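Note sheet for the following structure.
Every protein chain but one is kept in place in this view of the complex.
For reference, chains read A, B, C, D and E in written order, and residue numbers begin at 1 within each chain.
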Amino acid sequence: MDTNLLEIIGGFIAIAGSIFLLLGSIGLYRMPDAYNRIQAGTKASTLGTILSLVGLFFIFPSWFGKFMVLILFVLITNPVSSHVLARAAYFIKVPLTKLTQVDKWKEHRDIDESRKAHLRKVKIQKEGE
Amino acid sequence: MKWKNYLIMFIMLFVIWLLLNNSLEKEIVLLGLGISLVLPFLLCGKCEVFTNLNLSPKAILYSFLFLFTFLIELVKSNFDVARRVLSPSLPINPGIVEVKTKLKSKIGRVILADSITLTPGTLTLELIDDSIFVHWIDVQSVDVQESTKLIVSNFEKYLEVMYG
Amino acid sequence: MVNILLIVAASITLLSIGVSMIRFVIGPSPVDRVIAFDVMSVSSIALIALIAVLDNRIIYMDVALVYGILGFLGVIVVARYLERGM
Amino acid sequence: MFVVIAIFIGVASLIGGYIAIHHEDLSVAIIASGLVSLFASIIFLLLAAPDVAMTEAAIGSGLTTLIFFYVLNKIRQRND
Amino acid sequence: MEYIAISTGFALMLLGLWGILSQKNLIKIVLGFTIFDTGINIVMVSIGYVKGKAAPILDVINASEAANKIVDPVPQALVLTAIVIGLGVTALMLVYVLKLHREKNSLDINSFKDLKW
Partner (left out) sequence: MIKKWIILGILAGMGLIFFDLFSAFRGNETLGKTADYYARHGAEEVGASNIVTAIVVTYRGFDTLGEVTILFLTAAIISFVLKIRQEDILPNRPIRITSELLDSASQVIVPVIFMVGIYIFVNGHLTPGGGFPGGAVIASGVLLMILSNPNFSVSHKVIAWVESISGVGFVLLGVMGILFAGGFLDNRVLGLGDFGKLFSAGIIPFIYSFIGLKVGAELSNILGAISHAQNEKN
């Protein structure tokens, strides 16, 4: 009876994980631009996979090792890959949605560019002199 | 190579080996010891990720607290995503904001950026020196100080103790 | 009882792979397709774990480990290709 | 249950194959062919062949895609 | 199960063949080849499948009753070889594509007519 109860709890946790996976992919479908899609997809798929694995761990406690390694690996790699992807998307100028309020990074890069251009101008002037 | 980096890498690899094999027989333990002694030498000639890790008892306590906070934030962020996705009007208000961090060590910054990505509505785009550019799904403030307080400070107080 | 719960979980996971497949087909830019690929490969890890439990063979979990590694690498390679970093 | 999974994954891999052949953007086509291999590896798992599934995931879906991208990168570098 | 898998394999083979024959871009032709390869592998493994039996790894199955409980391991060993050789062939083809592109600055198969008569 006791183990049976644990198994049923595990099954429900696994269902919760798969529901989060489904929510993530619905978010992937509904969001208006690539960055918001990355946000929805990454978060939901990370927690969904982790919850599924935890739920299965309740059913087979002797498989502890493999589940633990997988959970750690997903937890470390998933944010890194989404960060690299988002950065690449920004650099190749994937458009932000029209709802976007503010883009500080663009301002920062513009300031950087203008400062560099200014320095170049100063240098040319000095050489001219 | 710093000895601390080597030691932590060795412990990490050995634990992963034991978890993968899922048994404590003598031959498995000996082989794992051999492999995890050799691998960091081969791969990490110039690695320095773990060098600044703090190993005092307080830091270890704080790392558990950090893990706890982080898991709560992860669950919260998923419910946040669920709320946004399921409501028919799609209530988003996205933007890219700048926040500041005080962390210097590399592993601390990695963990900070990872946690920012997995917490409600934020996604790290780039780290330049002491500023982090974050894509925020629901912009509440464009001011640097204000958004730093809202996004980073929750984790930074633990990470500062852990990695100095 | 537990098997029914696991079958429900596997069906929902399959459904999520299907919805991501829609984004993969219509996604306007390559970045959208890559994020759909990432979500699909991470969902496949959960699907493989469910198959392993339904079949009661722990050995299938090794395949999920390889999936995790290669899904991550695939995303990194495409991202570095797109931002001209290779 | 396994039959349902097999039908679903089979249809998805066919869609992936169609995109791989008919999309004009080469990088999208290559990602789609990686997807075909990924789904093929789940089919191998359902056919009780975990060895083949692992090899297909590591080599067919992983390394082949990566080599394609490296070659595409070299071609792009030459074109511009 | 095996019927679904084998029909998927045949369909992938046809799709790959169509790609090889109809596309003009060299990289697309190589992609068609890899899809064809995957299809053949699925067909071969599903020929060795035996209904309702387990994978040929004896960790929960006793060695004495293995013959009645596992699927055919021979096609699996064959396909294992085929996948690795497929990677070698694909890499070689791609490197030749790179070399051809260096010669003519084009990926279109219609621009390589030197040996046509």
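FYI, a contact is a pair of C-beta atoms (placed from the backbone, for glycine too) under 8 Å apart; a residue touches a chain by one contact, two chains touch by 3 or more.
What you are looking at is a predicted structure, and each value in this text was computed from that prediction instead of being measured.
Taking the complete complex into account, the chain left out of view touches A, B, C, D, E. Across B:V85, B:I107, B:V134 or B:V152, the single residue that touches the chain missing here is B:I107.
For chain E, the list of residues touching the undisplayed chain reads 2-3, 6-7, 10, 13-14, 17-18, 21-22, 47-51, 55-59, 63, 66-67, 70, 72-74, 76-77, 80-81, 83-85, 87-88, 91-92, 94-96, 98-99, 102, 105. Even with one chain removed from view, chain B keeps its contact list with that chain: residues 9, 12-13, 16-17, 20-21, 25, 27-28, 31, 35-36, 39-40, 43-44, 47-49, 106-107, 109-110, 113-114, 124, 126-127. If you put the missing chain back, the residues of chain D touching it would be 50-51, 53-55, 57-59, 62-63, 66-67, 70-71, 74, 77-78.
Going forward, only the chains that are shown with their structure count from here on.
The minimal number of chain-to-chain contact steps leading from chain C to chain E is 1.
Geometrically, the chain at the heart of the complex, using CA-atom means, is C. Placing every chain at the mean of its C-alpha atoms, the farthest one from chain A is found to be E. When the interfaces A-C and A-B are ranked by how many C-beta pairs touch across them, A-C comes first.
Centroid distances built from C-alpha atoms place E farthest away from chain B. Mean C-alpha position of chain B lies 31 Å from that of chain D. Not a single residue position of chain B touches two or more of the other chains.
Within chain C, contacts with two or more other chains are made by residues 10, 17, 34, 57-59, 62, 69, 78, 82. The touching residues of chain C, counted against chain A in their complex, run 1-2, 5-6, 8-10, 12-13, 15-17, 19-20, 22-23, 29, 31-32, 34-36, 38-39, 42-43, 45-46, 49-50, 53, 58, 61-62, 64-65, 68-69, 72, 75-76, 78-80, 82-83, 85.
Interface residues of chain E facing chain C in the complex, by the touch rule stated above, are 54-55, 57, 59-60. Listing the residues of chain D that touch chain C in their complex gives 1-2, 4-5, 8, 12, 15-16, 19, 25, 27-28, 31-32, 34-35, 38, 41-42, 45-46, 50, 53-54, 57-58, 61-62, 65-66, 69-70, 72-73.
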